[in-house]
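All protein chains but one are shown at their positions in the complex.
Going by the order they are written in, the chains are A, B, C, D and E; count residues from 1 in each one.
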Amino acid sequence: MRYDGRKPLQLRPIHIETDYLKHPEGSVLISVGDTKVICTASIEDRVPPFMRGEGKGWIAAEYSMLPRATEQRNIREAAKGKISGRTMEIQRLIGRALRAVVNLEAIGERTVWIDCDVIQADGGTRTASITGAYIAMTQALEKLSRQKKLSAFPIKDLLAATSVGVLKNKEVVVDLNYVEDSAAQVDMNVVMTGNGEFVELQGTGEEASFSYSQLQELLHAAQEGIAELFELQKAALGEELTAKIEGAKKG
Amino acid sequence: MRYDGRKPLQLRPIHIETDYLKHPEGSVLISVGDTKVICTASIEDRVPPFMRGEGKGWIAAEYSMLPRATEQRNIREAAKGKISGRTMEIQRLIGRALRAVVNLEAIGERTVWIDCDVIQADGGTRTASITGAYIAMTQALEKLSRQKKLSAFPIKDLLAATSVGVLKNKEVVVDLNYVEDSAAQVDMNVVMTGNGEFVELQGTGEEASFSYSQLQELLHAAQEGIAELFELQKAALGEELTAKIEGAKKG
Amino acid sequence: MRYDGRKPLQLRPIHIETDYLKHPEGSVLISVGDTKVICTASIEDRVPPFMRGEGKGWIAAEYSMLPRATEQRNIREAAKGKISGRTMEIQRLIGRALRAVVNLEAIGERTVWIDCDVIQADGGTRTASITGAYIAMTQALEKLSRQKKLSAFPIKDLLAATSVGVLKNKEVVVDLNYVEDSAAQVDMNVVMTGNGEFVELQGTGEEASFSYSQLQELLHAAQEGIAELFELQKAALGEELTAKIEGAKKG
Amino acid sequence: MRYDGRKPLQLRPIHIETDYLKHPEGSVLISVGDTKVICTASIEDRVPPFMRGEGKGWIAAEYSMLPRATEQRNIREAAKGKISGRTMEIQRLIGRALRAVVNLEAIGERTVWIDCDVIQADGGTRTASITGAYIAMTQALEKLSRQKKLSAFPIKDLLAATSVGVLKNKEVVVDLNYVEDSAAQVDMNVVMTGNGEFVELQGTGEEASFSYSQLQELLHAAQEGIAELFELQKAALGEELTAKIEGAKKG
Amino acid sequence: MRYDGRKPLQLRPIHIETDYLKHPEGSVLISVGDTKVICTASIEDRVPPFMRGEGKGWIAAEYSMLPRATEQRNIREAAKGKISGRTMEIQRLIGRALRAVVNLEAIGERTVWIDCDVIQADGGTRTASITGAYIAMTQALEKLSRQKKLSAFPIKDLLAATSVGVLKNKEVVVDLNYVEDSAAQVDMNVVMTGNGEFVELQGTGEEASFSYSQLQELLHAAQEGIAELFELQKAALGEELTAKIEGAKKG
Partner (left out) sequence: MRYDGRKPLQLRPIHIETDYLKHPEGSVLISVGDTKVICTASIEDRVPPFMRGEGKGWIAAEYSMLPRATEQRNIREAAKGKISGRTMEIQRLIGRALRAVVNLEAIGERTVWIDCDVIQADGGTRTASITGAYIAMTQALEKLSRQKKLSAFPIKDLLAATSVGVLKNKEVVVDLNYVEDSAAQVDMNVVMTGNGEFVELQGTGEEASFSYSQLQELLHAAQEGIAELFELQKAALGEELTAKIEGAKKG
């Protein structure tokens, strides 16, 4: 039994509220336990300078926390005048992960801006961001698709993420909350596609290392957890859109 | 009749959800029509360098918008590496307004950090921030007070704010939404205390000017609107805390 | 009697020296008591990006203090690498106020850059800046007008500003110097046009509030003071240019 | 056969020159094929603010490229005034990896600053940096140890890193050069300790994903490559120091 | 005959107005032809961190131009958020030059802040700044000395600066104005002490070079010009203070 009463391979309660905001093309409020993230997707009709003229689109992600998303108040990055290494690492991860399941040619010279703003943090904010942002992005692109602006439906597969880790007592667990995460010996973020393949694998020994057999156990735990997330994503996307993604995947 | 069906002196529907977040000492989600702001209050056990050793506290406010709070996505100030003049002006206003009803000696050498994060914008974000932040701040200071950490109950009066303006058709209206605000000839933000006095008055002719009699009409409209806001604030604070504030006001 | 021997509604001695510098299209050294500001107006033949193609002009203002304009030396904003909230607020105010009396269509796609550099500060630097910058701007635009570059004479009215306040002893005074300003309970900056209307009204209770009747008294004091400033501006502009402005106002 | 004539699991030629510079406590020039990195280790007698008073040391890493380390000249980060996300990610990785094999208690309240400056880049700069920095750090700490300043020999194990990837033709290869890296479908950086455990695993599908069996093949390739790197590190460190590390590992 | 009617070795008309501003300990408005610089000296009762505890003082200089000091308006360095290389070079030069004639031990752990703000520029702003700042600094330190705060009178000698150059027609001239400076082949700034020695010599061929005999001619011209500046400085300082400096020089 874990700190909060969960079994080792049990996720926290997850809620996904779609169309959470009025202005964005796609928007989601995702809660994973006490971690709450507003994910929005915005369509811009041009790409960054380094991609102009290639006829392809781009997915760019930004991530931020409200100052009081955490136990202690954090100084705003805007007030400091620069973005921390942690934030940069996370927003690069989110963008890269999402691009793996999007047909960038199909969206033309457009940028999908993904904004993940953590309003309450309790561990796993980056994986919750990916899981939620996938839905916001998919809904935004679906709108473009329905407006006949795209050459093809651009989503190639489902995509979700969770964390796994090795606790001090050597137990392998899934979906670590803040207390578990702070004390874990090994921390791994896993992003997978609906067809069971890996998109990102970031495993870190925290002043520690991990063996090959521990790695296998961690990956197994992640696969189980992410399979559950796919079901929740399908429910949030609805049958029709899920079918479209399944179709794109096969075709 | 106004653009959205309201009468000239009618506020938009207002909702105040207290204890909105888990970590902050005080937190509120305030909705004024489609404008939604998360207001939090955090207690820090020291004051800024310029106030050290004076035995008084400080109220500091920060304000920000999510990139997609607006119709068009805004570039994050953290990404630009600097805070805009508009943001600075608003956060200085919020802090100054709140300080007018706080007994800074009573809170000792502490800073109350106010964070107002607009998650959806439709005009009046600065006045909604003040109205909501007042409640978050009051609840945070009430907690300190109940913990016997303060020399006296530090809230001297109620405080709320609204906008008033002169539309193109010369009509004076209260609580302008974004469409009205963009086209108004005169725009005025008014912050008042529970005893009917002014704390801040910021009136601006937008490439226009206004007469003394228009000013009188604007102030009358603001007074009426703010009186309604005080009722909503009292309901959110609850009877006991309201009574404490009324007591402090008299005493 | 006030601290420096003035009556409550008496301005400090005011001097306006036009054509103060060699290079700018318009330049003024304005002294209001010991407050001294160099105001210049520069014409640039293009507008900021957000206004391109609209066929209108723009007035942009910047404000700064020499490090030793004040009793204590201030660190330069260039050395800090960022502009303070106070500076931003003031330069936004100056630009907005001046734009209220300029026919932006008449100046075409040009920017008038207003620079207000305080070389000595003793309270009221923002209102002295507005009063002086109005003259520098008017002279710069008059030159353009005489060169037949404008579709019409673009100045719609006179414009001047002063401060009013409520002192600790409840007395309402005009044109506060630094000592008075630091101790005032209420501080209000008022910008008015030659026809007696308001352009900006910024009243602030400093950890205090003010009543409706105090407000009326403050506005009355401001009107009297600004009427005197208009006479000084007319003298500085000369009869011919004053007549042109009066003509534009009527027409 | 690969692009440059290597077999899939063959590393590029590697040279490690120790004591490369005069001033630093430890310094190495490491060449991995045409990738050349100067790694230095500097001892500072204090720790960052967040660690003060804990009686432990810290390893902090910084990474940079000369502007013309690459085919196209890069703008210096100092000239841009900010560090890119890529650089932050790499320097966080280097520091975290090194900390996994250091007994931070044993080094006391000191910081070991690791600087990795790439003077020529041809793929694999971050893994070359880790492999080289380990030697520079170890030599610097060995000096402290010989000066009797440490409570124990602080290096717990060997540490080295390499990259592995899946090429377009599905072949799994080790130690990708720039041309291979740019075209790879999967790119993975692996950091391991001398006892065969993982410290960091960062695998990324570049607009692609990878299966569990591909992952196993990648990890196998990394293990083989890193085993060779350990032999080169031992040669560079010399017998005595290698023996000390082996001793610490057992003990 | 030169462009503006001067002879090759003739300075422009020079005016020095002392006690120009109310707040600073020393302040001067110096005009060299159309170049006008406000120089102030401020005393701070501490030294920069790198000098603490050495029992010596420091002279720090800052330099800036008003945006419209020049023919074309310059963007403020505060608005750009950074100081240009040219500004840094000039302020380092001013500080270094002044320190050469100050007994830093005698002023104790104090910083003299020198601010040189160019309000109108027509060539030679850095040399006018040095010549004017010397007077402001001397007057500020004289005040401290009269207050018995210094262990000795700290000014060791007079100090002044001028520019010399080689024009396109090979003529050597002194005190170049902007038009001459822009077209000169060689440009040299010379700072000298009252005893005829050099403190700074900065000669630059502008896409050109200069011979040893040209250098001799340039230095001769500078010596003559600076001798005149010393007479003007003495007049500005007054007999008593001049005598004190002459005394310190001998002693």
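Criterion: a residue touches a chain if its C-beta (ideal position, glycine included) is under 8 Å from a C-beta of that chain, and two chains touch if they have at least 3 such contacts.
Predicted model only: the values in this text are computed from it and were never measured.
Every visible chain touched by the undisplayed chain in the complete complex is listed here: D, E. The missing chain, though absent from the display, is touched by one residue of E:116, E:173, E:219 or E:232; that residue is E:219. The chain omitted from view is touched by exactly one of D:21, D:179 or D:243, namely D:21. Of the candidate positions E:2, E:22, E:99 or E:244, contact with the hidden chain is made by E:99.
The chain not displayed touches subunit D at residues 21-24, 27, 34, 38, 40, 42, 44, 62, 64, 66-71, 73, 76-83, 87, 113, 115, 117, 119-120, 122.
Of the residues in subunit E, those that touch the hidden partner chain are 82-86, 88-89, 91-92, 96, 99-100, 104, 188, 192-193, 195-205, 207-212, 215, 219.
Here is the rule we use: only the chains that are shown with their structure count from here on.
Distance from each chain's C-alpha mean to the overall C-alpha mean is smallest for B. Averaging Cα coordinates per chain places subunit A and subunit E 60 Å apart.
Centroids of subunit A and subunit C (each the mean of its C-alpha atoms) stand 52 Å apart.
In subunit A, the positions touching at least two other chains are 81-83. Taken chain by chain, the contacts run in an open path, each chain touching the next and the two ends left apart. Pairs of chains meeting the touch criterion: A-B, A-D, B-C, C-E.
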